[in-house]
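One chain of protein is taken out of this complex; the other chains stay put.
By letter and in written order, the chains are A, B and C; residue numbering begins at 1 in each of them.
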Amino acid sequence: MKASLPMSNSSTVATDNRKRVLQFLGKHGILLAFLLCMMIFSLTTDRFLSTGNLLTVLMQVSILGTIALGVTFVVIGGNLDLSVGSLLSFATVLVVDLHDKVGPTQAIVLTIVFTLIIGAINGTLVGYLKLNSLIVTLGMLSAIQGITLIYTSGQNVDIQDQENTWFAFFGREAIFGIPVPAIIFIGLAIILQVVLLKTAFGRKVFAIGGNGVAAAFSGIYRNRMVFSTYLLSAFTTACAAIILGSRVMGSQNNVGQGYELQVLAGVILGGTSLLGGSGSIMRTVIGILILGFIQNGLLLLGYPYYAQWLVTWVVIILAVWLDIAAKRGRLLNDF
Amino acid sequence: MTAQSSLNTQTGDTPLLQLKGVSKSFPGVKALDNVDLDVNAGEVHALLGENGAGKSTLMKVLAGIYHPDEGEIRIEGTPVRMQKPMDAKHMGVLLIHQELSLVPDLSVAENVFLGSLPKRSGLFVNNRELHERCGAILKRLNCRFKSNIPVKHLSVANQQMVEIARALVFTPKVVIFDEPTASLTDYEKVVLFEVIRELKSQGTGIVYISHRMDEIFELSDRITVLRDGQYRGTFATRDTDEEEVTKRMIGRDLESLAEVESPEPGERIIEVHQLGIEGEFRDISFDVHAGEVVGMYGLVGAGRTQVVETLFGIRKPERGTIRIRDELVHLSSPADAIEHGLALVPENRKEQGLVLGMNCRDNTSLPNLAEYTRMGWIDTAKETEVFERYQEQLQIKTPGWYQATLNLSGGNQQKVVIGKWLSTQPSVLILDEPTRGIDVGSKAEIHQLIRDLAKSGLAVIVVSSEMPEILTVSDRILALYNGTLTRVFKRAEITEDDLIRAITGQSADAASEPVASGA
Amino acid sequence: MHAFIQSVKRQPIWLFIIACIIFFSFSNEYFFAVNNFQNILVQTSTIGLIALGMTFVMINGNIDLSVGSTVALAASLAVGLQGALGIPMAVVIGLGAGVLIGAINGLIVWKTGVDAFIVTLGAMIGVRGLVFVYTEEQSFYASNFAYSDFGMSSIFSLPVLALIFIALTIVAHILLKYTLHGRNVYAVGGNRKAAIEAGIKVGPHMLINFMLIGFMAALSGILLSTQMGASTPNLGRDYELWTITAVVLGGTRLNGGAGTIIGTLGGVLAIGILRNGMNLMQVPSFYVLVIMGSILITVLFLDKRLNVTASKGVQI
């Protein structure tokens, strides 16, 4: 508990309790919301809680979730990355197209390399040239979509014989009954959570996001750090593209459309602050799962697919409001 | 409590503004302790005290920003209760901050009438009336710039005139000036004093807060001295002198400083030769030996911070060289400087010293994370052990290493920053305004700490604008004025007025060439 | 004349527009024609109207991502209800819905303190859901041709939509430059602490701005539906991204305090002219995307180089 401040005039017990409740909700609110949401759906539809359904949802959100892992690092570092949408389209098209041309292994390696190059462009513009990350990645969102279309000259790309290629492993197979995409997503999440909390890299990302000037004054190379968060975001997008490419064995040019804002919604829902300096990978995973389960639950309840959008609107604002109220100790602003 | 009532009411009529028995405390420190003050119409009442003596707290109580814990505020005899700053303004008590709060992209007139723009047919701004009224006020302050240009194009001095103009809109009874001449040239200072005298002649009460002796004696009718948040007497300016007021302000006579013997300086650690950056500072040369504390003293804008930032690799020097243990170094970044054994406790701890969201331990280990990481993996046990060692040594009051630095008091935050830089085992430690805005108790502790660090063989540079602090910690003092090194004093030969003359550019002896006052 | 030169110098985007006009006029004979300019004005009015509102919101230090969905909602209501309630009533309800969405966004940003980016991101997703719920994924279609005639009609040889856009640009300019609310928008965006201390009520001003952009987005949606004589559930997708691009190109800073309606008009026209010019020159749509993205980043880079004077020698 922080050093007890001598409360000014009205130090009634009520304000203390309210503050403590708010603090608790702020910290664990996201977990409660997740359990609440699971409970509601499992009561209302019998099929929801079956392992089959849970694994399917986990697989379905694994693409969105994998991208969100990298974007979380960018946001904790105090920036935004809107280019992941068309970057996903670019990487998926590339891995699928190269698969038949140079074989799966080289296709995967080349795709990761080229995606990292685009991530490096983002990193240079925002990190070294210090341009505003929202506008830069907004510009790149449009430019990368153009590059993708130029590369395929508008055509779809397909993998010819989809049956006997080990590339199917990433998107279609399962190990001990757990779909590989889910394993990749959760595995990568665990690794990146450890990187974020336990390694020097993670500590420095928190520092440049929390207070860039103080970080620079402490000998941290701020430009290089921002640059590397964009590389990480590009890497996780490439991984997501490999899963998506393998799952569908083909790709259209706009397959990633709309992912960029959905990813942000998941990151924000998890409680990572847009101002930078706070957040965690696990909270993002929970945020993404909530989005996935809302969609799945409502579908099973027979609601049309767009009903989830209304629920997402309310959930995002409630989650972030709770987080801010906890920090402020008061529900509403007074100015 | 000395008999101060007799001096106060010498003019007989009730004072414009009166504080009686005002106290205000914050966690760990009693900023104001039973202070009385009164301001009469048509009088300049100077409020004098070292940094941290409670001047700014008193000012904020007057301006309705803080509420006093005890005591009472009376305006023209009737007690008043100020909820928020706007109440003070409506009651005619106007405060002009040291940091200006203007809207850069709005015009001068719009800044002067911020929040109370004259209306036309309800919705529209009456621009004609706005510029007329603003023009009148500007003429009264004999400012030459027009009222429709955006404020961001004005010099700092002119921007200050806009702040003053804004105060006059409320036809104030009392105007409080907080260190107004900090960044003004001599010529601009003369214009400001003209304006203050003009307000005085119109019957406005002026409270002038500063710790510059020459200004106070030139301008004020009465002087009230504060030390450690306590009232230390009021003098009529006519019948007192700098010596008596300074003694009352510092509370310990200067001589006692002299016989603290300077230790025998060890090996020369850092040597700076003719360092310069165009427009910031030029041909700065000095050296610091192990076990020695070198003080850098000068007014705001003398370029001290810019010099130490260059020593720490934050700025790239255009001219001059830096040698560490006689080996030429080129510091390309703070990380580079840290590797060379340099450490900087920055001027602004909230913006430059700490990542407030992170806990104490993580902040402490930030500068040399490599020390605690093997193959990228942080050894948190070692980290915690290091932090707790400095927590012990520096007496940092915190529930534990996990406490976010956001929730610590100013003094403890500064100790965490110092601990952070000590953990890098530096050979040169630079401290920029180490005790600004810190309670008096922690201030003394930090001064003692600096002395001990020097004794343990560290080369220490202390940048400060508080004369008492410089005098207590430094073995040698570099006086800076307008980006140049005017004089270097040894501890034995220090006299106060030489020091003040050196930092205000009128150096007495012929040795240093007359410095043209910077445009 | 001097004032015009002065304002152009302060906003390089108008220099860019003049350069584009010259360039496209030489490279394509259909470009430099009165009704092509009318076309451009009509085509840019959709994003242009929203950009006028977005300028207020961004100078105030906020942002609004929900405009694209509001466009669709207002269009669907206006087209969907006009059969039962008649065109005027349906249009009023459409505009009212836009103002209501703006009010909801404004109240949440004000009272809860949640960042406008997040509030309006949520509203973008949610309001799109409302559109699909109301239209059940169907496109609506204005049976009464008078509605679509209005969109195509002209008064003294100027398209109605162009006239509305020009008129509202002038109104917005006056509102921002000469009214109390306008000047306070700058005050709150430029230095919020000073504004609060001067007694300016920050919350209500934010609310007004969000209601204003809600109204403009709704009007834009309805005028677009008059051009189409119909409304589709996916109308307005990505409009928020193009609106922000136009306002930033026009010189408005993202963290508030600076920007003008003239600058925004420049940004809107720049995008409109580029699209129209490249259309006439048959630049394949793939390359248009790349060109638009890189121009946005180039202008951002030039703006940073010219306006931000870093303090001397700082290298961190």
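In this section, contacts are C-beta pairs under 8 Å (C-beta built on N, C-alpha and C of every residue); 3 or more make two chains touch, one makes a residue touch a chain.
Just so we're on the same page, contacts and distances are computed from a predicted model.
Asks: Can you tell which of "NADH dehydrogenase subunit M", "Heterodisulfide reductase subunit A", "Multicomponent Na+:H+ antiporter subunit D" or "D-ribose ABC transporter substrate-binding protein" UniProt lists for the chain that's not drawn?
Replies: "D-ribose ABC transporter substrate-binding protein"
Asks: Looking at the full complex, which residue from B:G21, B:G42, B:G279 or B:G457 touches the chain that isn't shown here?
Replies: B:G279
Asks: Can you tell me which of C:G122, C:G214, C:P233 or C:G267 touches the chain that was removed from the display?
Replies: Hidden-chain contact among the options goes to C:P233.
Asks: Of the residues C:G53, C:G80, C:G94 or C:G151, I need the one that contacts the missing chain.
Replies: Going through C:G53, C:G80, C:G94 or C:G151 one by one, C:G151 is the residue touching the chain not shown.
Asks: Decide which residue listed in A:I30, A:I76, A:I112 or A:M249 touches the omitted chain of the complex.
Replies: Checking each option in A:I30, A:I76, A:I112 or A:M249, the one touching the absent chain turns out to be A:M249.
Asks: Touching the missing chain, which residues of chain C?
Replies: Touching the chain left out of view, chain C contributes residues 9, 12, 15-16, 19-20, 22-23, 26-30, 33, 35-36, 39, 42-43, 46, 137-141, 143, 148-149, 151-152, 224, 227-235, 237, 275-276, 279-282, 284-286, 298, 302, 305-306, 309.
Asks: I need the residue numbers on chain A that touch the omitted chain, in ascending order.
Replies: Where chain A meets the chain not shown: residues 47, 50, 52-53, 56, 59-60, 149, 153-156, 158, 160-161, 163, 172, 244, 247-250, 252-255, 296, 299-300, 304-305.
Here is the rule we go by: only the chains that are shown with their structure count from here on.
Asks: Taking the mean of the C-alpha atoms as each chain's centre, how many Å separate chain B from chain C?
Replies: So the centre of chain B lies 46 Å away from the centre of chain C.
Asks: Hey, what residues on chain A touch two or more of the other chains?
Replies: Expected reply: 216-217.
Asks: Which chain C residues reach two or more other chains?
Replies: In chain C, residues 316 touch at least two other chains, as defined above.
Asks: Which part of chain B faces chain A closely enough to touch in the complex?
Replies: Touching chain A: residues 27, 67, 312, 314, 333-335, 337-338, 344, 346, 351-358, 362, 365-370, 373, 376-378, 380, 397-399, 403, 407-409, 420 of chain B.
Asks: Report the residues of chain C in contact with chain B in the complex, numbered from low to high.
Replies: Contacts found on chain C: 178-181, 183, 186-187, 190-191, 193-195, 197-200, 257-258, 312-316.
Asks: Write out the stretch or stretches of chain A touching chain B in their complex.
Replies: Residue positions touching the partner: 1-3, 5-6, 8, 198-201, 203-204, 206-207, 210-211, 213-221, 277-278.
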